[in-house]
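Here is subunit A:
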Amino acid sequence: MKLKKHLLAIAVTAVALAAPGAAFAQNKVNLGVAIPAATHSFTAGIVWWANEAKKELEKANPDLKVTIKTAANAGEQANQLQDLATANKINALVIFPFESAALTKPVAQVKGKGVYVTVVDRGLTDTSAQDAYVSGDNTAFGKVPAEYIAKTLDGKGNIVALRGIATTLDNERMDAFNGVMKAYPDIKLLDAKYANWNRDDAFKVMQDYLTRFKQIDAVWAADDDMAIGVLKAIEQAKRDDIKIVFGGAGAKGMIKTLIDAKDPRIQANVSYSPKFIYDAIKMTAEARLKGEALPATTIIPSVLITKDNAKEFYFPDSPF
Partner candidate 1 sequence: MSIAVRFDGIVKEFGPVRVLHGVSFDLAPGRVYGLLGENGAGKSTLMKILSGYERPTGGTLHIDGEPRSFKSSRDAEAAGIVLIHQEFNLAEDLTITQNIFLGHERKRGWWLDEAAMRADTLRVLRQVGLDKDPDTPVRHLIVAEKQLVEIAKALARNARLLIMDEPTASLTPGETEALFTLMARLQADGVTIVYISHKLDEVERTTDDVIVMRDGRFVTRQPTRELTRHQMATLMVGREISDLYPDKDPAPTGAVPLLRVEGLTVPGWAADIAFDVKPGEILGFAGLVGAGRTELFEGLLGLRPHQVGRIELEGRAIRIRNPRDAVDQGITYLSEDRKGKGLHVGFGLRENLTLMALETYATPWLKPGAETRALKTAVQDFGIRTGSLDVKAASLSGGNQQKLALAKVLHPEPKVVILDEPTRGVDVGAKRDIYFLIQRLAREGRGVVVVSSELMELVGLCHRVAVMRGGRLRAMVDAQHLTEEELISHATGTNQRDQANGDKPSEEESMTAGR
Partner candidate 2 sequence: MVDRQLDQPAPPRFQRARSLGSRLHAVGPILGLVLLCVAGTLLNPDFASLDNAMNVLTRTAFIGIIAVGMCFVIISGGIDLSVGSMAALIAGMVILLMNTLAGSIDQPVLVVAIGMAASVVLGGVFGLAHGLLITRGRIEPFIVTLGTLGIFRAYLTYFSNGGAITLDDTLSDVYSPVYYTSVIGVPIPVWVFLIVAVAGALILNRTAYGRYVQAIGSNEQVARYAAVNVDRIKVMTYALLGACVGIATLLYVPRLGSSSPTTGLLWELEAIAAVIVGGTALKGGSGSIIGTVIGAVLLSVISNILNLTSVISVYLNAAVQGFVIIIVAFLQRRK
């Protein structure tokens, strides 16, 4: 299920140059992991999956040491990078940057000390500061639900969308969604408002959509937390015109609903699992132990989740 895409040959060459230790097998690897603190369920998932990776990998590889640092803001994360490089003396780093621009310089400094750097999810503004890039697929995150909704509605109907917080990530998803919908002129996107990936805000926005639009066929809630608020608002208004509520990211509660077929409006989801931090740590550790480099860019694809494949995405122990 992991699709690895090799991009630009130049990037690969750069990686090869930056990894002179390629000749030795079974190096000692001291891996630092810098991730955001668990302030909402997605980041909580990140923290959980990172710790899972540490547990499994350290058990399997005696030569591997993993140090995890969680930060509440970009500044703290930058400080942690310095600590990891100087105090923990890491030789490989997996970082989920808080912000792209703010952390580019600090990461570059770490790399300058000869540390192998894998960046996860949010790309740095200067890609030369990283050795490898592992990311979720934000384009597919918008494209998959658009295609699903368009198909299920037979290319005709009214839809509303909710957006997260104004970020490039959110824009990428929205653009991908709109890109698909261009091919379906009979589907009308009535409005797309920000609800901050927050249940309460989604509840309010949906209430007002319901007041405003008398016929809605589908809702792209764009996030499983927001989908919960949307469902509650629909329930309260006792509206039965909405046929699809499409969340996103595959939170365990929503996947469970899907498996149990508890809600007819929830028939599909799109994966964007915090598990990619697990994958990134695992790939980096295993490659570095063998002295190899990672491909410059690895995209963990976002795929359509339906009842048929839902079990693969259900992790009841993860907080997400």
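Inclusion criterion for the candidates: all candidates are chains of the complex that A comes from, given by their letters.
Rule of thumb we're sticking to: a contact is a pair of C-beta atoms (placed from the backbone, for glycine too) under 8 Å apart; a residue touches a chain by one contact, two chains touch by 3 or more; residues count from 1.
Just so we're clear, the structure is a prediction, and the values are computed from it rather than from any experiment.
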Chain touching subunit A (counting every copy) in this complex, out of 1 or 2: 2
Interfacial residue positions of subunit A with respect to candidate 2 in the complex: 38-41, 43-45, 47-48, 163, 166, 191-194, 196-200, 203-205, 207-209, 211-212, 225, 228-229, 232, 235-237, 253, 319-320
